[in-house]
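What you see is the complex with one protein chain gone and the rest in place.
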Amino acid sequence: MTIDAKFPAPKLPQIRRSADSDFFNRWARLFPSLFIIGFFMLAPILVVGTYSFLEADPYGGVRPNYSSAAYAQLVFEENLDGSWGFNPSYVKILWRSILIAGISTALCLIVGFPVAYYMARQPVDKRNFLVLLITIPFWTNLLIRTYCWILILRDTGLVNNSLISAGILDAPFKMLYTNGAILLGLVYTFVPFMILPIYASVERLDLRLLEAGHDLYATRWQVMREIILPLAKPGIIAGSILVFIPCIGAFIAPDLLGGSKKLMIGSLIQLQFSSSRNWPFGAAVTLVLLAFVLIVLMIYAMKSSGKKDLEAA
Amino acid sequence: MDTPAKNSARRFRIGVFPGFGVWTVLFFVYLYVPILILVFFSFNGGKSATVWSEFSLRWYQTAFNNADIQRAAYNSLVIAFVSTGIAVVVAVLAALVTSRGGEFRGKSLAYGTIMLPLVVPEIVTAVATLSFFAALGISWGAGNLIIAHTVFCIPFAYLPIRARLEGMDSSLEQAALDLYANEWRTFWFVTFPLIMPGIISGATLSFIVSIDNFIISLMVAEPGVTTLPIYIYSLVRLGVTPEVNAVSTVMLMISIVFVAISYIAGKR
Partner (left out) sequence: MMENGNGVCAVDIQAVEKVYHSKGRQPVQALKKVSLSIRDNEFFTLLGPSGCGKTTLLRLIAGFEQPTAGEILLFGNRIEGLTPYSRSVNTVFQHYSLFPHMTVADNIGFGLKMLKIDQATRDKTVSEMLSLVHMEDFANRMPHQLSGGQQQRIALARALAPHPKVLLLDEPLSALDLKLRQAMRLELKQLQEKTGITFVFVTHDQEEALAMSDRIAVMSNGEVQQIGTAGDIYDRPSNSFVADFIGETNLIDAEITSQAGAISNCDFPGGTLQAETITGRSVSDKVTLTLRPEKLRLSTAEEPEQGRMMGHVVERVFLGTDTTYLVQISPEVTLQVREQNALPGATRFDVGAKVSVAAADGATRILEG
């Protein structure tokens, strides 16, 4: 201590002045981005929330009168005699959306895991190249990538044309406008979101743990089940959420590949704000979707923060 | 030991799973063949979008001479440039605070807000923005789209810049301050040149997501303000034509070139 007093440590220059000016500087710099997102994204979400409790204007937009009709319409319908009866059609659409998003997520995992694993095990140059190959489609136009599948799947598309000309089929096999086509399109679009987080967690995996597993009599697939999969779990969960959320609100794939009869939440919302002109109902469905997404995210946040606490301990 | 077991041990390599390599190859085929098919048929001379007749650039010519496409492309470019410009500036400011400003109350809230456009499903953002503009009576033509695009461009611009700052030793800036540069000069002569690759990467990514955006544009666009994706969508709804293939190919190429720029910038 005496030594410290005699020879004070050289003072490092610090980017720091009084607390007040720090506060001002920070928030002044954060303000533009927070303002843009806050004012043009958060506020709009509140507006949509409000709209869901208003009356519909048949010419589009809303009338400023309170009404809970939009939410009632989700589950009930008004019969001709004025009584209300259960209407399962929208509940079915919600359920279908959840189901299709869930199946897509599972398919993305099955398709993506071996790819992510294989990529992470390559030498570093090849690895980076493969990651680039995965990301390129991700940055290209979603609409166009989905459109590509119309060329392949439609009745006069490549697959049917070549099967018919090869004499294997007599009449075109219906592939477009099926649930299968929607799944194909969703997986195609969102599988990079699954691969990249899994890749990141497998890349960090310590190969010596696999050696230890084999040394302790685990076969290859036992090592996969007991060591690799549990350790890749954070990546798998993150990937699943990143796939599930856009899938459940997807619009393009159901719209282009599913056709008008295979509605999902995304298309339902879009319809209400455009041709159906029932904004409050559209707003209500939007809120249901948003609530669903937030619940998923909150569960994830709680689980992962719980895990961090454990690791910190 | 019998021979098969011997072979299996000889070939036994830790962490290698049989079939994963083949699966990966098949996956990349799945990922790229549809795109290659589109590109291939964009050079088809015939009237069909999926039956090959001869090589020709005629559909590119048709597309380039189509006044609607020209207008849509012009709109798309203007919107992308302006949104990217605004997004990059505000993202740099925000990144400097979150990566260099130390710990402070509300930091994670600020970060969460910036990330929000990535988390909320696009269709939600789309109808929310539409309702908002309708409620306030904002009707600024392409301005509406520029605002909507800027919102979701911000996180795409922010992330690479932040990554660059986090990977950069803050002692460089401290050294500059130590050498009598004031904060502004430190930013301008030290920080800014060093985060340039991050800025380029963020700007190109913002540009791509703006050019490619469809759902938000579709919902928010005022009548008469069409962007390329909206135009392509309207064509696709009408039917599959070689002209769509040509326009789509051009858009794909733009994206790929920009991704390449971003990748190279990021590698520096």
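Chains: A and B, in written order; residue numbering restarts at 1 for each.
By definition in this document, a residue touches a chain if its C-beta (ideal position, glycine included) is under 8 Å from a C-beta of that chain, and two chains touch if they have at least 3 such contacts.
Not measured: the values here are computed from a predicted model.
Across A:43, A:72, A:133 or A:231, the single residue that touches the chain missing here is A:231.
From the options A:28, A:75, A:132 or A:212, the residue with contact to the unseen chain in the full assembly is A:212.
On the side of chain A, touch with the chain left out of the figure occurs at residues 206, 208-209, 211-219, 222, 226-227, 230-231, 233, 310-311, 313. On the side of chain B, the interface with the absent chain consists of residues 1-2, 5-6, 8-10, 12, 14, using the contact rule stated above.
The criterion applied here is as follows: only the chains that are shown with their structure count from here on.
The part of chain A that touches chain B in the complex is made up of residues 12-16, 22-23, 25-26, 29-30, 32-34, 36-38, 40-45, 47-48, 51, 61, 111-112, 114-115, 117-119, 121, 130, 132-137, 139-145, 147-152, 154, 156-158, 161, 188, 191, 207, 210-211, 214, 220, 224, 245-246, 248-249, 251-252, 256, 265-266, 269-270, 273-274, 279, 282-283, 286, 289-290, 293, 297. Per the touch definition, chain B reaches chain A in the complex via residues 14-17, 19-21, 23-24, 27-28, 30-32, 34-35, 37-38, 41, 48-51, 86, 89-91, 93-94, 96-98, 100-102, 104, 110, 113-114, 116-117, 119-132, 134-135, 147-148, 150-151, 154, 158, 173-174, 177-178, 183, 205, 208-209, 211-212, 214-215, 218-219, 229, 232-233, 236, 240, 244-245, 248, 251-252, 255-256, 258-259, 263.
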